[in-house]
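A single protein chain has been omitted; all remaining protein chains appear in their positions.
On to chain A.
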Amino acid sequence: MLQIDRWKRVLIFGICLLGLFYALPNAFYARVEAHNDAVARIEATGVETPELVAARDGWPSWMPSNLVNLGLDLRGGAHLLGEVQVAEVYKTRVDALWPELRTALAAERDTVGAIRRVEAPEGVLSVEIGNADQMPRAIEIARGFSDPVTTLTGAGQQSLAIATQGATLTIQLSDAEKAVTDDRTIQQSLEIVRRRVDEVGTREPTIMRQGEDRILIQVPGIGSATELKELIGTTAQLTFNPVLGTTGDAEAEPGLGQFIAPSIDQEGVYYILEDTPVVSGEDLVDAMPGSDENGQPSVNFRFNPSGARAFGSYTSQNIGQPFAIVLDDEVISAPVIRSAITTGSGQISGSMNFDQANQLSVLLRAGALPAEMTFLEERTVGPELGQDSVDAGKVAAAVGFVAVVMLMILSYGRFGVFAAVALTFNMVLLFAVLSLIGATLTLPGIAGIVLTIGMAVDANVLVFERIREELRTARGPARAIELGYEKAMSAIVDANITTLIVAAILFVLGSGPVKGFAVTLTIGIVTSVFTALFVTRLITIMWFERARPKQIEV
């Protein structure tokens, strides 16, 4: 008859209490958040200021401190979806190959004849050789620069794809090498974006790869997406290039291995520069804002040993010559070398204010993006709007909850009260699970919770209606209750599995807010089935054991 094993009772009670324990921090959201921030801050800096200690002690450390994360639409912040222009790296790679290939081919001038680089699409290196009939030798030389690619598929592919047409040798990265390069480019970009965002020091940014060549960046608390974009959208490619001359014509044709870059502060001045830099930003170890001898804002930097050596030997050989400090294809300044600089440190000054000097040093410290990033999607939500949404959601959830509970009690009396208790535990468990798995609550997620309040009682309704039916035919209330649960089971399971299927699809295909909705809906289904089948049943049986009613009314 109506029975539940003792261990099952303990288990059900235990789960409910555990749920309560883990959901509790959310009731003291601000305090727990301050506690978590203080703990992280003390751990990071090792300094215990009185404020930090007070914040830390505001919440007992033996209590769980996991909170439901608030999504950007609730907390306010910026969301960006960037696409990394991976193809740019192909160009860099192929262009870097040219000087070496030129030297190798020139060494065999007698066989292959005169060589010259000809016009080709970006990322493709086309070389015309004098003796077309000696092409096999030229190919052999070019092959010397190709390495086997290690890929997951393990096929022994070469890194360069070499083709010929008449007297022209065409070299580009092979598809396998492109795939490997793309992956590396994205990894580097992710790392650099992470470093730059960390430099700003906001709480819990989300930076993750999405699909082939995209990066999703979510930063709570930042003022606007534009601000974030300026921070991470700048490539910050810093190089020091030899200056070959200046010109006033932006359209002037530079020679091969040269390029033209505009001056950042002098209108109409363009520098003709050598393509291959002396030193690049990768050799920087530190960059800090400071001020120059005139008190103007500047950025002071330091090279690593190999950078310092390269810079030292170049400056000692080219005293009296100008060199250019180039940032993202713009010349910041082009000073004349007065003496050899062997200390390995230097200073960039020019027309910038202190904020710009600060941002530039952040960018230089974090390193350059390997390729440009374009932004496909951006969203900014102000913190007030997010707070309004949270408040509105709370009120709506409370009103919905009370309305549903009242209807349940009016319809099912004592059993309605049982269902209300179960619904309360359902919410508690929902929040406990959300906190434990570190799920993010979004505005549609709140809608999912409110919807759960409405739909969670469904399993109870199914059972109660069934008990009512069974009471008409079955012998005695205990049997009716038992049959009610038993027979409603298949409908409950089928109905919830179909909803679960939908929620899973939403989770897989959805993004951001929609995903948040899928999460609360899914967890809500699971907790509501648990509370309806186990919690109400336990309460019913405990009441039944105590009261031993001759007849019941549902």
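Note that a contact is a pair of C-beta atoms (placed from the backbone, for glycine too) under 8 Å apart; a residue touches a chain by one contact, two chains touch by 3 or more; residues count from 1.
Quick note on the criterion: contacts and distances are computed from a predicted model.
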Looking only at "TctA family transporter", "Protein-export membrane protein SecF", "Copper-binding protein MbnP-like domain-containing protein" or "Acetolactate synthase", the name UniProt gives the absent chain is "Protein-export membrane protein SecF"
Sort through A:224, A:266 or A:356 and give me the one touching the missing partner chain.
-> A:224
Write down which of A:273, A:352 or A:381 is the residue touching the left-out chain.
-> A:381
Residue-wise, where is chain A in contact with the chain that is not depicted?
-> 73, 81, 83, 224-226, 229-230, 374-382, 384-385, 388-389, 392-393, 395-397, 399-401, 403-404, 407-408, 410-413, 443-444, 446-447, 450-451, 453-455, 457-458, 461-462, 465, 468-469, 473-475, 483, 487, 490-491, 494-499, 501-503, 505-506, 509-511, 513-514, 517-518, 521, 553
